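My questions all concern the structure below.
Only one protein chain is missing from this complex, and each of the others stays in its spot.
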Amino acid sequence: MSNNWEMVIGLEVHAQLKTSSKLFSSSPNQFGSEPNENVNFIDSGMPGMLPVMNFGCIEMAIKTGYALNFKINKHSVFERKNYFYPDLPQGYQISQFEFPILSEGYINIESGDNQKKIRIERAHLEQDAGKSIHDIDPKYSFIDLNRVGTPLLEIVSYPDLSSADEVINYMSSLRQLLMYIDVCDGNMQEGSLRADVNLSVRKKGQELGTRCEIKNLNSFKFIKQAIEYEFQRQINIIDGGGEIEQNTMLFDTSTGETRAMRSKEFSHDYRYFPDPDLLPVNLSQEQIDKIKPLVGELPQDKLNKYLDNYSLDKDIAKIIIAEKQNANLFEKMISESTVKPKFIAAWLVGDIFAFIKENNLEVNSLNDKTKDITDLLRLISDDVISNKAGKEILPKVLNGEGKPSELVKELGLEQVSDSGELEKIIDEALVGEEENILKFQGGSDRVLGYFVGKCLKATKGKGNPKLINKILLERLKK
Amino acid sequence: MKNSISQIKKALIEKKISVGELYDEYLAKAKSGNNNSFNLVIDRENNISSINDSQNRYDNGNPLPLDGIPLGIKDLFCTKGIRTTASSKILSNFIPNYESFVTQQLLNDGSIFIGKNNCDEFAMGSSNETSYFGPVINPWKNKNSQKDNLVPGGSSGGSAAAVAEGSCVASMGTDTGGSIRQPASLCGIVGLKPTFGSCSRWGIVAFASSLDQAGPLTNCVEDAAYILNSINKHDFNDSTSSNHQREDYLVDINNSFEKKIKIGIPSDYLEDVSDDILNQIDNTKKALSKHGIEFVDVKFKTTEYALSTYYILAPAEASSNLARYDGIRYGVREDGESLDDIYLNSRTKGFGDEVTRRILIGAYVLSAGYYDAYYRQAQKVRRLIKNDFQRILNEVDFILTPTTPNEAFKIGDKLDPISMYKNDIYTVPTSLAGLPGISIPSGLSKNGLPLGVQFIGNYFEEKSLLQLAALAEKELSFNE
Partner (left out) sequence: MSDIDIKRISYLAKLKLPSEKEEFYSNSLKDIIKWVDNLKKVDTSKTEPLHNVTEKTVSIRNDEVSKSNSVDDVLSNAPERAQNFFKVPKVVE
């Protein structure tokens, strides 16, 4: 990092809400459809059309309020943000300005080895705009209005972020939370989550500098690149004696550079005013309270539970809570068996996730196999079969090829754990081995391994190695 | 005396005339009329199935409430498959694929549309002189200067002229600051603006969303009740549509009031008015006094601020509502090198002077630095105006005012916008408060031109308002 220069960053994150229909029209809220297929007359701004609010969006906003520690405002107002653009049919976007539905929230993120609180100024509901395609024809642009009216929650942080890493941590925590509470699908490639980065620089102890806004970043990689480039760009200007112009920037993904958008003749003036086609939102405490139980357990709560109640390793716990479907699978298995959670976790994060990755599956596709999986894990943890045998059977169980106990029989993988039987075999193995026995009693551990191997061979590999070891030791000590 | 809906229905039921013959009669009048009251007239062939269906219902003895009644529709209502222009160049080629809620109700009740009535462009005007299709001429003439063409009022000037000249039985108009009541007064007919929220705005080209209301222009009060029965319904597609229980507006319309009625006359409305206007109020008082109705003097505190409030709020909303007219998805597109040029050319060439003026005012009063002093202040004063009405309606049951400060004037007379805006002085306050108001013709001026009086009722009290208006209408005998 350049000497004494700090970056000061605030993030505006736009999250598309997972409702079935749009915010103010009942058109389908869907990605990837044919152009202009999910558009009705309200979306296309025909004369005389009027908005009607989808209450599902309010419910999702309230859930988000709980998850991000916001104050949930009972009174909020939809206002028109007036500007002209071809993907904005009405010539205004319905948003919230003076009275947003959520204010003064925060989340904690990891910053280095510590936790840092990132304060969030507000979150409000607004319509998404359509899409213009500029690059398939030299003379024309083409407009698809499918996305017009899709509900967005715009989440605006305070400029509390001080590095690209913090920004990534913030963004990914936000994404995780929104996915946990089932409010956003987090699919950044499809544009479900986008960020505008507001960045300014200053030397330690100085006043805030002039910021530039980099719009519409939709991947962690681009966010990081854009921040690093812009940081350097601003430093270079100031070091060279210049001043930062407040600009709206675009990030060119092919060159890795930010550049100012074409400057307009006059600055924007959105002329916000309350939308006269809509009435104010006035929520009752009851309506707000009703949503609380739907929020469910959040990642931090799960992490604490896993560490405190199940004594999981922190790293393993973090892998499990990273995605809600991981946690769901894990918790389902715990609830369906008496196998120790720690044991389940180790197998989940190891062999089971490896299987999922290799076979390109969704984690939740295993939800109907949890009984079989835990039955298998029971057999392993009870020493009925060895770890090695378990690893062999696991893929078959995950592929639904049969129940664990059946597979064990079919493949002849039961360990011999009958002490009596093992004692006989061991005693036989020790016959004629007086020399080696003396060696062992003289301090040679290698001999033990030799004896264990001999006994395993005699059991054709099915002997329970731990038990063989134990009994051998008893015999040899005599 | 023109035929009322109930008289026409009687004639249709008694087979004195067929639905087709009735339609032909009105169509001929609409086509031959030279008052320019229609932007579009619908030939018989294009309505033939409606005419036949209607006749069948009469033949089977089960006609719908407005069956076969030929109506004019202000060219602000989107009518499916029928050109809808808002009397503007920018929509001069627009054919909607949907039917407005209000006109759908009228169709459901069996009425047949004769055509789309001319109006002020985007409903902005008080004289029907801003229409792209040319001004509408008032069927009435000043007896002292017969050659002059007079304005019918606006913005529903075409609707009022059509009803007055007899080319439709009634017309559907809209009222934002007086656009039904004022032309009704200048054309000697009845015009009703219902309470804000009673009739759906869905499918009506929006001017000022917090003020626009659909309402009927008719020959008599009873006809207004017929139409109100049809259109006054809750529409869940309009978020400002009220979901209260509606009443039957016809059932008691000719009854006298059971309890004693008190009507307030605002003295501040009558300062500096002509004798013609004062006479209307006096005649109305006399006509109603014999029914034991008490008249009291009331005084508003906010009258002098009403026009300013309106001419800030309405243009502000309009500037935003008209942003969608850009030549991209519908309407007339002008050429341009760049997208921006298309926007600029289509809009600048597509809108007339008055619309341009109001869009500019609207943009100004909403812009940074001016929002608080103008728009926000106007919203606050609007609350004061509303409270003022509520205070007075706590003391009286209805309010009686003149509808217009003057009779119909010559086309081209009022070139200055502000003098035109002052036409709305008696109607605008009611709109700001959202209350229902009805204008009935009360007498003639010295020049033989019609003048009207306005009754204002309390929220959603259209039933008793119509009852009162019917009573006054009977006593004033304007049409005889």
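Labels A and B are assigned to the chains in the order they are written; within every chain, residues are numbered from 1.
The working rule: a residue touches a chain if its C-beta (ideal position, glycine included) is under 8 Å from a C-beta of that chain, and two chains touch if they have at least 3 such contacts.
Owing to the predicted nature of the structure, the values given are computational and were not obtained by experimental measurement.
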Inset, instruction - Could you run through the displayed chains and say which ones the absent chain touches? - result: A, B
Legend entry - Touch criterion as defined above, residue of B:86, B:261 or B:381 at the omitted chain: B:381
Inset, instruction - Identify the residue among B:47, B:159 or B:242 that touches the chain left out of the display. - result: B:242
Legend entry - Given A:72, A:223 or A:278, the one touching the chain that is not displayed: A:278
Inset, instruction - Tell me where the left-out chain touches chain B, residue by residue. - result: 94-95, 97, 196-197, 210, 236, 239-242, 304-305, 307-309, 311-312, 319, 323, 326-333, 336-339, 341-345, 347-348, 351, 356-357, 359-365, 367, 373-374, 376-384, 386, 417-418, 432-434
Inset, instruction - Against the chain that's been left off, what residues of chain A make contact? List them. - result: 19-21, 25-29, 34-41, 43-44, 52-58, 77-78, 82, 84, 86, 91, 132-134, 137-145, 250, 261-262, 265-266, 269, 271, 274, 276, 278-282
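Quick note on the criterion: only the chains that are shown with their structure count from here on.
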Legend entry - Between chain A and chain B, centroid-to-centroid distance (C-alpha), Å: 57
Inset, instruction - State the interface residues of chain B toward chain A in the complex, per the touch definition above. - result: 77-78, 84, 86, 91, 94, 96-98, 100, 201-206, 208-210, 236-240, 316-317, 319-320, 322-324, 326, 328-330, 339, 343, 363, 366-368, 371, 375
Inset, instruction - Provide the residue numbers of chain A that touch chain B in the complex, in ascending order. - result: 41, 44-53, 80, 82, 84, 86, 89-92, 141, 143, 269, 271-273, 276-279
